[in-house]
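Okay, handing you the structure first.
Only one protein chain is missing; all other protein chains are in place.
To keep things simple, chains are lettered A, B and C as they appear, and every chain counts its residues starting from 1.
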Amino acid sequence: MNPTSWKDYQKQIPDDHFFFVRSCIRQSLFPGAESAMLRIMKDFLHKDVYEDPRHTTCTGIGYHSDVVLLETIMTVVARQLALMTEAGYKNLLVSCVTSFGIYLEIFEMWHNFPEKLEDTRQSLLRATGREFEIPESIVHTSDVIYHFRDEIAAFSNLRLVNAESGLPLKAVEHVGCHYAKIFPSGGFGGAEFPFVLSGLIESWGGEVIDYPERRHCCGFGFRQYLLRENRGYSLSNSKIKFESMAPYQPDFILTNCPGCNMFLDRWQYTLAEMEGKTYDKGGLGIPVLTHEELAGIMLGMDPWKLGLQMHQVQVETLLDKLGYNYSKKEKYYIAGKPTVLPQKPSVLLV
Amino acid sequence: MSSLYAQLQSDIRFQEGLTACMNCGVCTAICPAAAYYDYDPREICQEVQSQDEQTLIHLLKSDTIWMCGQCLSCKTRCPRDNTPGYIISALRTLSQQTGYFAHSRMGRQQLRIKRTVGESILKEGYCVHPKLLVPAEHPEQGPVWQWALDHGKELFAQLGSNYYEEGEGGVRKIDDQTLGELNAIFSETGGLDFFDRIEEGMKNRPAAEENQDSLF
Amino acid sequence: MSVDFGFYAAPVRSIDLDKPLSSEIELIFEKEPSLHRCISCGQCAAICTAGHFTKMQFYKINLKAHRGESEHVKELAEKCMLCGKCQLVCPRGVNIRHGILLMSELS
Partner (left out) sequence: MSKKRVSVIGAGPAGLKAAATLAANGIQVKLFERSNLTGGHLSQWHTLFPTLEPASDLIQSLQSSLDHPNIELLSLKSIQSMHSINGKWEIISTEGERFESDAVLIATGFKLFEANRKEEYGYGMYPQVVTSADVEAIFNGQQNWPFQAEVTPLRIGLVHCVGSRDAKCGNRYCSKVCCVTAVKQAIGIKKKFPEAQVYCFYMDMRMFGVGYEELYHTAQTKYNIQFIRGRLSEASPSEGSRVQVKAEDTLMGKPIKLILNMLVLMVGMEPSFQLRKQENDFYFEQNSFGDGFMQPLDPWIGSNSYNQSGLFMAGACKGPSSLPEVIQDAKAASMEICNYLNTVL
């Protein structure tokens, strides 16, 4: 696949019947986003999405931090596909950009090295007695949100504009390296300027800010984050992005990948603690949203059921700019009752 | 034992990762590791394509190969269709298989990853799950994460999750039969042996370096 | 609240060409313009006697000066023994000894 220009490249998205696989990081840190994705698919778009409780991690984080062998991850992936085959599904819906990259990479390797595919089939059969088919399509959750962006907008009276001034909100997007940098044809618009997020922002009324470090990695780095003494790698790379975007004064950051979402949120807090500064003017940080969370907001969902209270950078400045209707005081309510509030950071305002 | 280069070549990631590097540096230019560490993926390609056994041993024993963050931004840009990130994966696997990883400080960090993420996969079915993100080890997760853990079950329920309970949903408990299948896959594909290699490599690490860093 | 994170944000390692060269370095180039002729072929380093025992590599020192990475230039230039073999082999006729002398006089 080598189109002369990726700008015209449209990825094919199936219309219905998805086999859903979860993300370790998203379900742990942004559980409301994953739930919102399923609600959007089922309750609003009336799509058939099937989740098999026996599916597991793809082991991608272990693989990219080099404690899981290629043969092992191939067979774990094969097991997920076996569950999918057994359930009669052909479209894989992945909630994680790392996983998405893993699936694409393994399919590519199986294609280039058919003997590896055969080995994997044999390994899976011996280990579990299961057999699998390669899916007809593989999509990331953001692909589906993008594909149905107009349908989602049709349910909504909201536009991504400042309710007071009527001006479009300024957003920076962070697509996440493994979405299309590994396989440009795996994403909408190719590797350099995928429009899976920018297309959402623009068609929902916002304005996308192009800034110098737009395509720079958030700095996850797998083993560079997992080990505390290496975390400076991750922090420093996110800092490169923040410093580069700050002059453009974005109203929010939109992310594709759960890992990136975590880092762009948490590193703002960490940098505020370490260096005493934030990257917005008000000391509140730049709100960071995942694509499902933004879609949930478009659909009028309660931010505290979307899990936005689990972000360390507050999101209220964004909601207020949108003129969004929500209850400020119920942010830290659980089951309708107030809880002891989280401790306040020393610099970042919440 | 065949030469290290021959062993690298038997790794399909190496075959896909290195054709012939012309030292243009587009990989290093946008490499997040090169922005932070004294690290240069181009130089690694150069060293590897020398095919020199001593150079490779030096590389496998070095901190350098552990600096890559696997973002694979290098794959997009390389004008020769190389992928330095894949070469790194092959080098890291070989370094652990040969035990050379225990010669470098950053290589020895693999033990902790194996004992956290690696064992979590087998025990919980996840690489990462909320209870693994202990606030004392993850201060960057902020006070909100402590609050989230304090109210784990109720909070996750409110957000539509199934916090460490059986059945479907996010953060669910993975059933024993599934965990058995995961273990069988690891056993069948050499994954458990690989874990043992990491533990053994650390036991056999060079004595002179024994006290240079703590295990945990 | 004061948090001990156990890591910190490091400055970016990239060479920053937006930073102007120091006036001291500019003066060296003014006094010895042949330094601009270097094409980093490495002949000077290949033949360098001091380079066998130290990190002395003239073309690299000269590059560092050109890129504004001048913090180690003086200390590296001081490793030179001024034997002048490099100047004999340099295909671009760079006046290396003079350049090195100027660099070793940096403050």
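Here are some notes:
Simple rule for what comes next: a contact is a pair of C-beta atoms (placed from the backbone, for glycine too) under 8 Å apart; a residue touches a chain by one contact, two chains touch by 3 or more.
Here the structure is a predicted model, which means the values were calculated and not measured.
Residue in contact with the omitted chain (choice from B:G25, B:P135, B:G152 or B:G190): B:G25. One of A:G62, A:G190 or A:P303 touches the chain omitted from the figure, and that residue is A:G190. On the side of subunit C, touch with the chain left out of the figure occurs at residues 12-18, 20, 29, 33-34, 36-37, 39-40, 59-60, 63-64, 66-67, 69, 92.
The omitted chain makes contact with subunit A at the following residues, 2, 4-7, 190-193, 210-215, 247. Along subunit B, the points of touch with the absent chain fall at residues 22-31, 34-35, 40, 42-43, 76-81.
Keep this in mind: only the chains that are shown with their structure count from here on.
Across every pairing of chains, the maximum count of C-beta contacts belongs to A-B. With every chain reduced to the mean of its CA atoms, the largest distance from subunit A is reached by C.
Remark: subunit B and subunit C have CA centroids separated by 37 Å (rounded to whole angstrom). The distance from the centre of subunit A to the centre of subunit C, each centre being the mean of the chain's C-alpha atoms, comes to 46 Å. Distance between chain centres (mean CA atoms), subunit A to subunit B: 21 Å.
Multi-chain contact residues of subunit C (touching two or more other chains): 1, 3, 5-6, 10, 12.
Listed for subunit A are residues 228, 230-232, 235-236, 240, 270, 343-345, each touching two or more other chains. If you check the complex, the residues on subunit A that touch subunit B are 22, 24-29, 31-32, 34-36, 38-39, 51-54, 56-57, 59-62, 64-72, 74-76, 79, 101, 109, 112-113, 116, 123-124, 126-128, 130, 177-178, 181-182, 184, 191-192, 215-217, 219-224, 226-228, 230-237, 240, 266-267, 269-270, 304-307, 309-312, 332, 334-335, 339-345. Of all residues in subunit B, those touching subunit C in their complex are 34-38, 139-140, 143. Remark: subunit A residues 228-232, 235-236, 239-240, 270-271, 273-275, 343-346 touch subunit C in the complex.
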